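For this depiction, one protein chain was excluded, whereas all remaining protein chains were kept in their positions.
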Amino acid sequence: MEKFTGKVWVLGDDIDTDIIIPTEYLALPTVEDMKQYGFSPLRPELAGQIHEGDIIVAGKNFGCGSSREQAPEIIKALKVKCVIAKSYARIFFRNSINNGLLLIENSEIQDAVKEGDEITVTLGECIEHNGRTYPVASLPDNLMDILRAGGLVKAMQQRNGLHS
Amino acid sequence: MGMTIGEKIIARAAGVSEVKPNDIHTVKLDRMMSNDGTTHLTVDMYKNKLKHPRIADKDKIVFIMDHNVPAENPKTAEAHKKMRNFARENGIKLYEGQGVCHQIMMEDYVCPGELIFGADSHTTSYGALGAFGTGVGCTDFLYGMVTGSSWVMVPETLRFNLHGKLREGVYARDLILTIIGDIGANGATYKIMEFAGDGAHNLSIDERMVLCNLTVEAGAKAGIVEPDEKVADYCRQHGREAVHMFKSDPDARFAAVYEYDLSQIEPVVVRPDFVDNFALLRDVREEKIPVDEVFIGSCNNGRLPDLRAAAQVVKGRKTAPSVRFLVAPASNQVYIDALKEGIITTLMEAGAMIMNSNCSVCWGSCQGVIGENEVLISTGTRNFKGRAGHPSSKVYLASAATCAASAIAGTICGPEDL
Amino acid sequence: MSNQIWKFHNDVDTDQIIASQYLLLPDVEEMKQYTFESLDPDFAKNVHEGDIIVAGENFGCGSSREQAPSVLKALGVKAVIARSFARIFYRNSINIGFPVIVCKDLYDAVKDGDMADLDLSAGTVTAAGKTFTCTKLPEYMQNILSQGGLIASLNKEG
Partner (left out) sequence: MGNTIIEKIIKKNTGLSEVKPGQIVTVHVDRVMIHDIFIPFVADKFEEMGFDRLWDPDKVVLIYDHLVPASAVEDIRHFKIGDAFVKKYGLTHVHRSDGICHQLMTEAGYAGPGDIVFGTDSHTTTYGCVGCFSSGIGYTEMASILGTGEMWVKVPETIKVVINGTLPANVSAKDVILRLIGDLRADGATYKALEITGSAVDAMSVASRMTISNMAVEAGAKCCLFRPDEKTCQYTGTDLSEVDWIYGDEDAQYCQLIEYQAEDLVPVCACPSQVDNIHPVSDLVGTKLDQVFIGSCTNGRLEDLAEAARILDGRQTACKLIITPASRKIYLEAIEAGYMEILARAGAIITQPGCGLCCGRAGGILTDGETVLATNNRNFLGRMGTSKVGIYLGSPATAAISAIYGEIREPL
């Protein structure tokens, strides 16, 4: 199983899609143009501080709000390795899987970590932090299929006989 | 030596019996208007640059939010907040979203013979009621606000004698665009354009406003129609009294005199990127120029007769799918009057978008901006390069009837082409 | 001292100097980067302190936006020398203490990028090997300009 370690950014409950990317930036031409504004209503400096491989840990209902797919795309464009939250809003969840952004659900880790800590994730098994281990569940098969294909676009390309 | 209307107004404001062109006088201002295009800068200067900030007479000042209303982004909202708070702190009358500034000034304030400064170039509109309105910048406005006075250099006057009546389907807008085409975009720079003659008196106050409003596009300092009983009636209907109905003396000196036979005026389409880039509709229509957006509104052409003319053209027809058809009544009062006449319904049924009363498309910000290489035909005041949005976009100017017809056809044309 | 000339055409309007969509930005410092955006998007980056704008007829026609002379002043432009000016722009420039100079003959004698030597007090400009005499300002306006603009005169009056 894939295993990785990353530095943690801690966010609260109900991180909505307007926080992840405010509407006024949605008409910018590309996600690359938008990503600097990620999380700006809450923490304007955060997008500039996140490094490749970092992990976002949050509370319940992460990604609530609109259907804007730019939300997971921006998190991916900021090169965040994965998001670990107590729970996710459903559209955000679907959008993330469709874009190949890894989401992990865990109800304890957010209360245990502080910003800047390092955690280690073993996919489908557990999160390790400070000598403690937190179990994580694996995703349903149909979602794993999409993730394995590398997202929904790739899955559709395979279906349409295109190879990427 | 006799004086022109403009000279008489300046003489009155300067408290002297006679003035002549090129004299510089200190004048008392009867009224001052500032809108959201610059007021935030005026407020900043008032608060940060003045040793002894004070307001000479708050009752002579009117603040009007019209250019970017309602706010389209937080920076505009911040500029509005500054304006609103300053008005509150200083007891200045504030209008927010009730109409384009010049229309509100006409409805609620302007009287003949007054000298009015507005921090907007189209302040020349007030000549429709025989007043001397002129546009100034925010520093001038600030000076006037603090002292109640300002300086003016007395301009020379150009006299336009208008005769007869416009033909059916020809509008005051076609007339003024023709005049500007004739004298050029700087044909009246530093000068007053004075309109008189039976043709001028045949025009309604709304039509006179169309004339005076656009005189600045020929560079004029003011445009004034010789006031008559229609002016007195308009003032009475709006709860005011017309006191100083100045007329030019028989021996007044004009820098030039022009004669126009209104029956000879034809529908005009001004091409990009200049207001004097005059062409006749009958020539332009042959080119079948596709339009992406059509705008009817502004302080020049967003009043009841304009909306009515547009409604008559589009009644029972549909906007071309490729066209965004935007209408902004010049004021809330115009909107209400148009509602009652069924004009708004007719326009909407034809596919028009009715915006709140604001400057929007005419000044190219807030609502209805146009994109790269797009073409707009508009009843607005200007067609400068990039004025309505992207620098590559093009703006044509025409009457409400021509604009409405173009919205239906999707190409520039007149009502008879439909 | 010689300064670079930026040459513009006739009828440069206020929308070209500074477009409407930037006018409600908080201050002139934030606006100035968009000066002449539709004509030359790099102007604000490339113009230097002391440079001179030379133009044809009717410079600054259009709206009353004082932001137009203000952004030029904020960019360090020393003066605009044109064959003629639109009146509100002219008045606004004097009011903010920004020199606007009428010179009928300079326009045809110079090209973009030439160097010019402007002597404000003498009312002359030297370029292309010739000295041109500019139209003198009325004394009233000269006073406002020499005081540094209308606000300065207001503060002096106390």
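Letters A, B and C mark the chains in the order given here, with residues in each chain numbered from 1 onward.
The definition used in the following text is that contacts are C-beta pairs under 8 Å (C-beta built on N, C-alpha and C of every residue); 3 or more make two chains touch, one makes a residue touch a chain.
Fair warning: this is a prediction, and the values are worked out from it, not measured in the lab.
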item: Chains on display which the left-out chain touches in the complete complex; value: A, B
item: Among B:326, B:359 or B:400, the residue in touch with the chain that has been omitted; value: B:326
item: Among B:226, B:306 or B:374, residue touching the chain not depicted; value: B:374
item: Chain not shown: contacting residue from B:73, B:237 or B:264; value: B:73
item: Missing-chain contacts mapped onto subunit A; value: 14, 16, 18-19, 22-24, 26-29, 40-42, 60-61, 64-69, 72, 87-91, 94-95, 98-99, 140, 142, 151-153, 155-157, 159-162
item: Touch residues of subunit B, complete complex, unshown partner; value: 69-78, 81, 96-98, 321-322, 324-326, 332, 335-336, 339-340, 344-345, 348-349, 351, 353-356, 360, 366-372, 374, 389-390
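Convention: only the chains that are shown with their structure count from here on.
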item: In the complex with subunit B, residue positions of subunit C that touch it; value: 11, 13, 15-16, 19-21, 23-28, 37-39, 57-58, 61-67, 69-70, 84-88, 91-92, 95-96, 138, 140, 149-151, 154-155, 158
item: Subunit C partner contacts - residues on subunit B that touch it in the complex; value: 24, 36-38, 40-41, 44-45, 49-52, 67-68, 75-76, 78-79, 118-121, 123, 135-140, 142-143, 146-147, 151, 153, 185-186, 189-190, 216, 219, 221, 274, 363-365, 369, 382, 384-387, 391
